[in-house]
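One protein chain is absent from this view; the other protein chains keep their places.
Here is chain A:
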Amino acid sequence: MIHSLFLVNPSGDIFLEKHWKSVVSRSVCDYFLEAREKALDPEDVPPVISTPHHYLISIYRDKLFFLSVIQTEVPPLFVIEFLHRVAEMIQDYFGECSETVIKDNVVMVYELLEEMLDNGFPLATESNVLKEMIRPPTILRSVVNTLTGSSNVGDKLPTGQLSTIPWRRAGVKYTNNEAYFDVVEEIDAILDRTGTTVFAEIQGVVEACVKLSGMPDLTLSFMNPRLLDDVSFHPCVRYKRWESERVLSFIPPDGNFTLMTYHVNAQNLVAIPVYVKHSINFFESGSGGRLDLTVGPKQTMGKTVEGVLVTVHMPKTVLSVSLNATQGSYTYDNATKVLVWDIGKLNPQKLPNLRGSLSLQTGAPKPEENPSLNIDLKIQQLAISGLKVNRLDMFGEKYKPFKGVKYITKAGKFQVRM
């Protein structure tokens, strides 16, 4: 299936290679680098490239390209999904996924890759299983290892690998037993220039951090599960139980994991927490223009909107901006033509405003198109869909865990067309 993996940095250097079958020369990456050259943006490199003898499937993540070499038919999503798992695994082990971190831990990364695939077919991708085979680095452990000569590699088959619940390792012990759930909802919306909603939907995710001893069996129920339109689950969730009773019943993995993602059935009745008054004009003469932006709260359910950040991709001909913000600060990157206005907390009494003039490249024609605004925001203690966790019950263990639920609403792909 997956023949080889190359990690390529943004400047086109291959800094790690791993082969699971016979060795494929790294010159195969030239086809990819060629396509990389052609694309204006790294995101525009086609994920699948066909070469005379191989197929290259790549993902772009954390400023790195994960490039896999395929020789025969295989579902492309299979490979893409796996590559993302590799990236997540590196993130999970070393705290971040970057070239430096990978280079610093190259042997461990290599060992992990060796465990993850056998002959190109995934063998162990559950983080719990991997962590038992190859223990993640901690300062304490590395000191102990240097002193005692013991290693980071487990010599027993992880119990998870054999069990029907590979996501959980056996013998978990905590002194403080706690289970936290974050309900994070993102509003995806497109508003047109008049402020009417073209398209809006709410996507949610329940992130969990469960640190419970033994083999707890949890049941999480919602007050209003009918809101959930489409869901996808971590493999630990018993689907049948959800189908029949609309409760999440699961034996959780140890540590952090994404319990479920969901889509809210709101038929466009999504509360839009902010509005933007905007005007952008370019003078006919073509030498400049004016920009005036005001952001205000709309349907916030009585909560404060925080972390408001407005990003504007300006037309190519905008050379510089000279603006005045009543709140927050703005930056303009002339290379990427991106204007970022960091507002922070929205004060309903005094609406933040950004206005001023734009100067254009001399001689260039007046830009025809208006840029669009991307808005970022955060509302604490609110799930915009109104979803509420009803209760969390634990079976299977005797102790009383500490439980907590937190709600956050964020802007997802929230765009205002100007």
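The rule is short, and it goes like this: contacts are C-beta pairs under 8 Å (C-beta built on N, C-alpha and C of every residue); 3 or more make two chains touch, one makes a residue touch a chain; residues count from 1.
What we mean here is this: contacts and distances are computed from a predicted model.
Look at the chain that isn't drawn here: its UniProt entry, checked against "ER membrane protein complex subunit 3", "Myotubularin", "TBC1 domain family member 19 isoform X2" or "AP-3 complex subunit beta", names it "AP-3 complex subunit beta".
Touch with the chain that is not drawn comes from one residue among A:T219, A:T304 or A:N347, which is A:T219. Within the full complex, the residue among A:Q91, A:N256, A:N347 or A:N374 touching the omitted chain is A:N374. Residue-level contact of chain A with the missing chain is found at 1, 14-19, 21-23, 26, 40-41, 43-44, 46-48, 50, 55, 58-61, 70-78, 80-82, 84, 100, 103-111, 114, 118-119, 121-123, 125, 137, 139, 142-143, 145-146, 149, 151-157, 161-166, 188, 190, 192, 198-199, 201, 203, 214-217, 219, 229-235, 238-241, 243-244, 249, 251, 258, 261, 263, 313, 315-316, 365, 368-372, 374, 395-397, 413, 415, 417.
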